[in-house]
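With one protein chain withheld, the remaining protein chains of the complex are depicted in position.
Chain naming follows the written order as A, B, C, D and E, and within any one chain the residues start at number 1.
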Amino acid sequence: MPNISIEGPIIEDVDKKRILVQELTDAATKAYSLPRETIVVLIKENSPENVGVAGKLIIDRK
Amino acid sequence: MPNISIEGPIIEDVDKKRILVQELTDAATKAYSLPRETIVVLIKENSPENVGVAGKLIIDRK
Amino acid sequence: MPNISIEGPIIEDVDKKRILVQELTDAATKAYSLPRETIVVLIKENSPENVGVAGKLIIDRK
Amino acid sequence: MPNISIEGPIIEDVDKKRILVQELTDAATKAYSLPRETIVVLIKENSPENVGVAGKLIIDRK
Amino acid sequence: MPNISIEGPIIEDVDKKRILVQELTDAATKAYSLPRETIVVLIKENSPENVGVAGKLIIDRK
Partner (left out) sequence: MPNISIEGPIIEDVDKKRILVQELTDAATKAYSLPRETIVVLIKENSPENVGVAGKLIIDRK
């Protein structure tokens, strides 16, 4: 701990995940003054069929 | 925000997801008096091998 | 299970919570064809100091 | 409720899941003095590409 | 990681929390074959006004 969980759409590019994890960890390390090794990030990828915004599935909004 | 996350078994029928998202959003809009566009729903589908009830996996209960 | 978790601002009026829980449960019962007794709802209330939208805390947006 | 959610790496061996769910349920039953039937466990498996520790993805740490 | 999050009612007795955390950690260590130091447990306490079962708040079921 601290644990960061990020719920979003699918990220195809692994390099984007690399940078995301690095930057989220940078932000948390600063906020909590805790060693970098304690910060865990979980990237949660959601299919557009399983996300609703404003009462509509993403697959129906596009 | 508000964000609704619903953890359940797999839903095969997309139309059931459509209605679920619509009705959860209706309920939240009323409770919070916030615009529909702010409500996000995440449907989380769990394999019966990864859910335990009363100490037993779902695959072993059926 | 299914478990519904709803993250939102504080709801002052308990009656609004009563109706919210009832309506979320109605929606889930229909979607999963599972007995009402299996549906659990958690209302998660967040202080405006702990929520950020578009990079700003809610306390700074008003 | 109570609901236990465990976020970890992938567990290949279903028997390990069986024991895990049983033991987590044992612990919760004791702590809450609630009937075993009320305890739900969700095992959440995360790909090493989606987990970061100390700012690095698991796939880059090995 | 692994991270265990347990959503339940309020636990008044800190000793029960001590034992709960110890036993959940024992179970996870065994399942994942990971060092004890990596296991994090979060006990989440919910007011009976914020939990619904079968469409009713806990405060209305007792």
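As a working rule, contacts are C-beta pairs under 8 Å (C-beta built on N, C-alpha and C of every residue); 3 or more make two chains touch, one makes a residue touch a chain.
This one's a predicted model, so the numbers in the text were calculated from it and none came from an experiment.
Although one chain is not drawn, its touching partners on subunit C can still be listed: residues 7, 46, 49-57, 59-60. For subunit B, the residues touching the absent chain in the complete assembly are 1, 3, 40, 42. Contact residues of subunit E toward the unshown chain are 5, 14, 17-18, 21-22, 24-26, 29, 36-37, 39-45.
Heads up, the rule we're going with is that only the chains that are shown with their structure count from here on.
The equivalent interface to D-E, defined as the listed pair sharing over half of its contact pairs by residue number with it, is B-C out of B-C, C-E or B-D. One finds 24 Å separating the Cα centroids of subunit A and subunit E.
Here the CA centre of subunit B is 12 Å from the CA centre of subunit C.
In subunit A, 3, 40, 42 are the positions where the chain touches two or more neighbouring chains simultaneously.
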